[in-house]
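Written out below as structure tokens is the structure these notes cover.
The other protein chains are all here in position, but one chain of the complex has been omitted.
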Amino acid sequence: MIDFTEEQLERYSRHILLDDVGVDGQEKLLQAKVLIVGAGGLGCPAALYLAAAGVGTIGIIDSDIVEISNLQRQIAHFTKDINVSKVDSAAEKMQAINPDITVKTYKDYLCAENITKIIEGYDFVLDGTDNFPTKFLVNDACVFLGIPFSHGGILRFNGQTMTVIPGQTACYRCSFRTPPPPDAVPSCAQAGVLGAIAGMLGTIQAAEALKYITGVGELLTNGLLTFDARTMAFRKINLKRQVKCPLCGDNPSITRLVDAEQSVCELKTDPVAA
Amino acid sequence: MTTTITADVFQDLKGVGCPMNLVKTKVAFSKMKSGQVLGLILDNGPPINNVPRSVIREGHEILSQEQLDDGTWSVLIRKA
Partner (left out) sequence: MQITVNGEANELNEAEINLAKLLDIRQVESPEMVAVQLNGEFVEMKNYTSTYLKTGDDVEFLYFMGGGSR
């Protein structure tokens, strides 16, 4: 059992006071390891809240540097951070909020080659990537390794998120199957996004991570939570594991990790405008 | 005839306000076994009004509470 310091008791008092979290839950948080994929719109608010919550080890991976167009929504990055690596910028803020935790930074693109090595050992993965090849790769790797994760996506005024417990609940491929053709995909850069949406979604993902670690409540599994901020209508669409899922179904056709077409690793040498 | 109950763990929370008095109570309980007794000294006012109520809500049993000469309260609680 951890012997909390006076400072920790005060810092985490609002968690300890919660019947369902309590001393045990805070201890679990301090011992937990969460990986955040992408230090952008979703990853930033998630990183700040997970750091504040006292998640003991937080990994954060992103190869980009901060640009002025990021600041409208990527809330851990400040004007002074322009041209600084996103993971360094995020880590600085996380440690400023909570020096109690360990932040591991990875200035890298996730690809089939490196993903297993990076995500192995984490208890939970929070997907905040901007692109579908990586989203599918995160899904596949987490399913192969049995690591629970939160999927999140935002576009314009909309957001969606689901939590996946591999082998038990619907995975991202159960419902979305394969990445959409690259030319059909509107990115945030092309489509735009209301900045606060990123905070709404990223903090939902962070709450799921905290719930998973502490065992509180019911996770957002077998359901896709979607919202439209124009009407503030929230919907939970029921999903289920599909027997025909190429990854977690009865006869899986995906048996190893591969990079989808126009992988992020290729983007490294052929950068697209951010 | 009265039986004197003695506390297995004792915590003096004189001068400790809300909600840190409850936080410390919860930490004390987390290190105790079910059935053991926690003795607390709580300030008059919000502490004595709030802490016993909260521990009851969490299923623990208040065995006694009495005001001492200095105005503080001595409370005995059995852990659920």
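For clarity, chains are labelled A and B in written order, and residue numbers in each chain start from 1.
Methods note: a contact is a pair of C-beta atoms (placed from the backbone, for glycine too) under 8 Å apart; a residue touches a chain by one contact, two chains touch by 3 or more.
Since we're looking at a predicted model, the values are computed, not measured.
Engineer: In the full assembly, spell out which visible chains the left-out chain is touching.
Structural biologist: Counted over the whole complex, the chain not pictured touches A.
Engineer: Which residue among A:50, A:141 or A:198 touches the omitted chain?
Structural biologist: From the options A:50, A:141 or A:198, the contact with the absent chain belongs to A:198.
Engineer: Going by the contact rule already stated, which one of A:175, A:203 or A:221 would touch the omitted chain in the full complex?
Structural biologist: A:175
Engineer: Of the listed residues A:131, A:169 or A:214, which contacts the missing chain in the full complex?
Structural biologist: A:131
Engineer: Considering the whole complex, not just the chains shown, which residues of chain A touch the missing one?
Structural biologist: 38-43, 62, 64, 74, 86, 127-132, 135, 152-155, 158-160, 174-177, 180-181, 184-189, 193, 198, 201, 224, 226, 235, 237-240, 242, 244-245, 274
Heads up, the rule we're going with is that only the chains that are shown with their structure count from here on.
Engineer: Take the average of all CA coordinates in chain A, do the same for chain B, and state the distance between these two points in whole angstrom.
Structural biologist: 42
Engineer: How about chain A: which of its residues touch chain B in the complex?
Structural biologist: Touching chain B: residues 1, 4, 9-10, 13, 16-17, 19, 22-24 of chain A.
Engineer: Spell out the residues on chain B that touch chain A in their complex, using ranges where they run on.
Structural biologist: 19-20, 22-24, 26-27, 29-31, 57-58
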